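Omission of a single protein chain aside, the complex is shown with its protein chains in their original locations.
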Amino acid sequence: MGRIRVSADKAIGSFPDNWRQCVGTGHMGLALQEEYQNALALVQNEIGFNYIRGHGLLSDSVGIYRKNHWSQKDEYVGPGPGLNFTYVDRIFDSLLGKGIRPFVELGFMPGDLASGTQTQFYWKANVTPPKDYGEWRRLITGLVSHFVDRYGREEVLLWPFEVWNEPDIPGFWAGDQQEYFKLYRETARAVKEVDPDIQVGGPATCPAGINWITPFLEMCEKEKVPVDLVTTHSYYADKWESAGEYMYQTMHPIRHSIDQFADARRRIKESPFPDLPLHITEYNSSWSPRCPLHDTAYNAAFLGRLLSAGGDTADSFSYWTFSDVFEENDVGRAQFHGGFGLVAFNNIRKPTFHLFSFFAHLGDKLLYRDDNMLATLRDDGTIVLVAWNPVEKPGGDATFDIALDIGFPSAQALITRHTVDEDHGNAWNAWREMGRPRYPSDYQLGILEHASVPRLEVFRAPVENGTLKLDMTLSRNAVILVEVAPLKDETPTYGGLDESRIPGY
Amino acid sequence: MGRIRVSADKAIGSFPDNWRQCVGTGHMGLALQEEYQNALALVQNEIGFNYIRGHGLLSDSVGIYRKNHWSQKDEYVGPGPGLNFTYVDRIFDSLLGKGIRPFVELGFMPGDLASGTQTQFYWKANVTPPKDYGEWRRLITGLVSHFVDRYGREEVLLWPFEVWNEPDIPGFWAGDQQEYFKLYRETARAVKEVDPDIQVGGPATCPAGINWITPFLEMCEKEKVPVDLVTTHSYYADKWESAGEYMYQTMHPIRHSIDQFADARRRIKESPFPDLPLHITEYNSSWSPRCPLHDTAYNAAFLGRLLSAGGDTADSFSYWTFSDVFEENDVGRAQFHGGFGLVAFNNIRKPTFHLFSFFAHLGDKLLYRDDNMLATLRDDGTIVLVAWNPVEKPGGDATFDIALDIGFPSAQALITRHTVDEDHGNAWNAWREMGRPRYPSDYQLGILEHASVPRLEVFRAPVENGTLKLDMTLSRNAVILVEVAPLKDETPTYGGLDESRIPGY
Amino acid sequence: MGRIRVSADKAIGSFPDNWRQCVGTGHMGLALQEEYQNALALVQNEIGFNYIRGHGLLSDSVGIYRKNHWSQKDEYVGPGPGLNFTYVDRIFDSLLGKGIRPFVELGFMPGDLASGTQTQFYWKANVTPPKDYGEWRRLITGLVSHFVDRYGREEVLLWPFEVWNEPDIPGFWAGDQQEYFKLYRETARAVKEVDPDIQVGGPATCPAGINWITPFLEMCEKEKVPVDLVTTHSYYADKWESAGEYMYQTMHPIRHSIDQFADARRRIKESPFPDLPLHITEYNSSWSPRCPLHDTAYNAAFLGRLLSAGGDTADSFSYWTFSDVFEENDVGRAQFHGGFGLVAFNNIRKPTFHLFSFFAHLGDKLLYRDDNMLATLRDDGTIVLVAWNPVEKPGGDATFDIALDIGFPSAQALITRHTVDEDHGNAWNAWREMGRPRYPSDYQLGILEHASVPRLEVFRAPVENGTLKLDMTLSRNAVILVEVAPLKDETPTYGGLDESRIPGY
Partner (left out) sequence: MGRIRVSADKAIGSFPDNWRQCVGTGHMGLALQEEYQNALALVQNEIGFNYIRGHGLLSDSVGIYRKNHWSQKDEYVGPGPGLNFTYVDRIFDSLLGKGIRPFVELGFMPGDLASGTQTQFYWKANVTPPKDYGEWRRLITGLVSHFVDRYGREEVLLWPFEVWNEPDIPGFWAGDQQEYFKLYRETARAVKEVDPDIQVGGPATCPAGINWITPFLEMCEKEKVPVDLVTTHSYYADKWESAGEYMYQTMHPIRHSIDQFADARRRIKESPFPDLPLHITEYNSSWSPRCPLHDTAYNAAFLGRLLSAGGDTADSFSYWTFSDVFEENDVGRAQFHGGFGLVAFNNIRKPTFHLFSFFAHLGDKLLYRDDNMLATLRDDGTIVLVAWNPVEKPGGDATFDIALDIGFPSAQALITRHTVDEDHGNAWNAWREMGRPRYPSDYQLGILEHASVPRLEVFRAPVENGTLKLDMTLSRNAVILVEVAPLKDETPTYGGLDESRIPGY
């Protein structure tokens, strides 16, 4: 690769943090758990997502809609339609208390309102249409009204509401497209009944259902149904096979996902509502929570390009999910089990966590971008690069030769470099060496916690005529964060300093 | 009432803290929740129970036994019988980390091992016998072996294991007595297979099933089945009627429960194992988690006598339960809803919490006891009294006139008195005045927290010839804690002190 | 007293929170202490002051200016004038981290820059002029520049800088008025050299030195010296006498302090700078940190009127001080010792703390005010009253009969009332009963903490034709907070509720 030129004073555009707008979560009932909240605190502290989205808000583990279960005479008279906000309040209070807002997915079906018994997942999400749409509307308006009462209108106007999840997959919706459109109409109108300024949208399709976008928007126009946002999903897995505890998948190139985002955007542009925002409300490499890929450095390196480019077409894209506290395929049976999480059990950070935390250091002025690297300028004058080197099969190191016009008058620059790869910031590899303890002891967790820390290098480099030569080598599946700042050298202020007189130095 | 004489130097016996040996909990899966753990921390900090017992350790919400749910080809090969310890470890780690040990109830039936579909409770506890006793034994030995591996033999020898819960009630056990005896035999032997010194027992009956004790112990002797402890339950509710969100009950006199304890003890004494310990693994006033009685001062005052006397016959008796985080009759729909908890939602302490925290101040030398009062001497020389005045229907204040031979040479005694009654330490009454907010705001919770603080009085009293006259009046449903200590007056050491010169004093 | 009429819809003005703008502190070196920081966290959590001001920033316990102490050859070459920011950074970081900004008092004199040896206080504050004004200016610009570097210009522009403390008292300034004016000129110009927008002022006089204001401002005009704010102090003590550990004082009426504020304001108005803000940078009842008055309910009740009226003329007035962590008259020798603090040792809140926390509940719309009461409307629609009943000599209860036009349509109002008086929220009185333990044990501290909690009453009152009759009685030296809000009664939503069926109720 030839030498790359990056100039701090020549921004080529802006780099908004759409990659940070939203993150996915295991079903909302899990948010009651202490380990979930601990993991979220860690994620918010080091990455800081703006929104969180998960399934099951209306499912029975959150317990909002539940009639007469305790009475032998069917005699309950509760608030409005008998809604129970005990758990949902506890959940939303805890999210907002950690600085993250809900991206509210309205689903799945409460048992008492379901028209059938079809379920999805270990945790038995009922996926059938409501048996009574009037009652469904009362549920939606009751819930949204409660949100406004408890959190205030100003706050709730910032929450997007999404109707259902992946209705294009029979496993997730026991109705057809027309039935979904009906659900959408009823739901969107019920939401707007509370306040017409609350944002609502769909169709929340899986990647294969991207072709729902056009008929969905046409229906909205034709039927004069409110729609404020369009949502769909993206996974870049190709073939899959289950074997024992695991699901193995091969991957499409990452370009695949980027194209999916763009395809969705194009469909919106050509629709009656060309300016609607696009939210990719789920994406990941594999769509299975027992695919070991998720625990690897390769997963992080592979995703680098998507985080870099996804925001060009999507207003948000939401990594599925922040934590391995997740139950779709049963509770995980081991410290690492191929779960979606950025954070593994016991608050152990995976390589992909670090990819996100590295992006969190970037500035909003874009200086340079290619398929393997991104350079930005931060407001404090620091030049920040993230680079990645995914190596699927054989292969090896990648080298970047950069000529960096640093934009500050200084004879030396201070460089800090964080590295995650097969040998650093990689608790999964340490755990493999340790014999894959399913339920690690406190002592073993201390080792894994330590092994999850990225490598750090701090060093100086000379600047000649305003330019710094930065030659970086990335090992296999490495992701690196490089920060370049002026060296503010206070050494001359130390009176009497003479290192040659320090023994052993 | 005539004057009561209490002498610090005339102990009439010892007062062991059997009332503190154990406390009940909502189903074990709830122990994953953050609110549960916060409530437990509060309880342990102010009361400090030694053991905790709850249902559902083997139920699917803890997820220990679960086969092949994720494979489409039934191909899972897991550890031994395929047990999953992810949740149970997290739960037991958190309990032990708060200084409380498990009193392990082995039940209910994992879905994959159940012989039928009969369930109990909102949370759908499967109550049918195992479809395969060999597999059940493998589950038990696998689990207990894991406990020994993770926590050490020394630790696990301190944990009592109890087989099932209330098998005498058809709703809790879809078999007859003989089937339970079979379950017990299989389970007890499976436990002992891991280590013959681990303690195991039963029959864990409800109050009406107390007559199971004799045949149970006779069966053990006849069949040479190990048995280390006897367990049964006690509730003093009489009639009951459900109405809307509530269950109303009338109460037997508290004597009823005390007699139940004694009756169980008598049955053991007359059995082939006369020296076995007796554990009342559940008791409370009402057996319904939506009986408003649990939230009242009356409940606390009523229970005073049981806490005082129960330890005479029971080695432990376990208040059901420590927290309103509980789901047997659905999730509670309001801040107060008649739940069993010592602690209501949002860590608000109920009057009965304070009864227990008052008992936690007692010493182990018994000086005096009657139906409404208990006096002890603590090792630090403080005389500690707890008194209670339950007033079910009309009625009013109670007066205690006590002549207290204090046992220390001091012209004055320092008295601190804590009071809980209808107007103090009573968040429930404040909440009623506030209009019963179902889901209180932070501000309202601040008021409730404040309202839950008992009244405190600190004052001096003269001691004449070593005797202090202590005339105490208890209002309706009051429970009080009185501590009497020598006054160590440092006032004379303050140079120049003259209060008459302080303006406004 | 006749009936008072208060109408929620007839605001008579605004009630800004000038009383909360600033609070005093023991010398700045004490801010390194853990107990100091714990007390400040408590104060900020319940009251939330905006600024904090204390002596000794430049004194040797903060160690900013210190030359060559460690070298035997006088050879130090440090940063600029050799300033050491280790402690000052730690202090300011911790203040800002608790949401409180420094009101920067520039004093006293570093030992190495002092022209003499005269000191004040136990902690030996050197009060002599600088021996070298050039070096003093370098100290000031070096320090202020460092503030701008570390905290940013935007932040530092919010910090007022005050030159010295009480230069009108020979004990605090070993120079005359002219020498102070010189110090002021040199200092103000040094501050402005860093940034002309940074605010600086004086003359920081004690109450007796209020007549310095006019010549000070005339000097500023004549000499074209920058001045952005005027500062002076106020204490309402009259006679004083020392006896042993204590200083006893008699009090002027509180009117005295209010008049002092107004007098200072009048002097500014008549000066060449009539619009300058006025900051009362210290006030309290007694000016001695061993006057037991500070620990009493009377102190709180007495100050009520000043908190209510002081903001009419002063932009800020700063209670001296927030905590008993204070060393001017040696380290306190007992849990209560007459210190200035709102918070006594070991984080025990005094009655005056509660006066401030009660004011922190007020709204900013003024509905009514007299010498003993203040009524406001808060943005959330709650009417909030604070009332006080200081009784210096004999005397007794005070009664307020209020007709409250509540301004909301509700048949009932919810009233919460917090009370501090001789028997409630009064740890000092409990401590006296306990025999004044100088160094309480943890157990005794638990009692004192409990005794410091104000009494709370929560009850409903009927509203007739929009008016509520509120008849309040305040016992001797009581301060009360009353909040009146619409009763939102959810009781009818509870299905099946019938309290007559709850035993004991």
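Labels for the chains are A, B and C, by order of writing; each one numbers its residues from 1.
What we mean here is this: contacts are C-beta pairs under 8 Å (C-beta built on N, C-alpha and C of every residue); 3 or more make two chains touch, one makes a residue touch a chain.
In this text the structure is predicted, and so the values were computed from the model without any measurement.
When the missing chain is restored to the complex, the residue among C:Gln44, C:Ser145, C:Thr214 or C:Asn329 that touches it is C:Asn329. The missing chain, though absent from the display, is touched by one residue of A:Lys67, A:Lys98, A:His256 or A:Arg438; that residue is A:Arg438. Residue C:Asn84 is the one among C:Gln44, C:Asn84, C:Thr250 or C:Thr467 that touches the chain not shown.
Contacts to the hidden chain, counted on subunit C, fall at residues 32-35, 37, 63, 66, 69-73, 75-79, 84-87, 89-90, 94, 122, 150, 242-245, 290, 329-334, 345, 438-439, 441.
Hidden from this view is one chain, which touches subunit A at 241-246, 248-251, 292-293, 296-299, 301-302, 334, 390-392, 414, 416, 430, 432-438, 447, 450-451, 453, 456, 458-460, 477, 487-491, 493-499, 501-505.
Note that in this section only the chains that are shown with their structure count from here on.
Taking the mean of C-alpha positions as each chain's centre, the chain lying farthest from the centre of subunit B is C. With centres defined as mean CA coordinates, subunit C is found 47 Å away from subunit A. Averaging C-alpha coordinates per chain places the centre of subunit A 43 Å away from that of subunit B. Shared interface positions of subunit C, i.e. residues touching 2 or more other chains, are given as 490, 493, 495-496.
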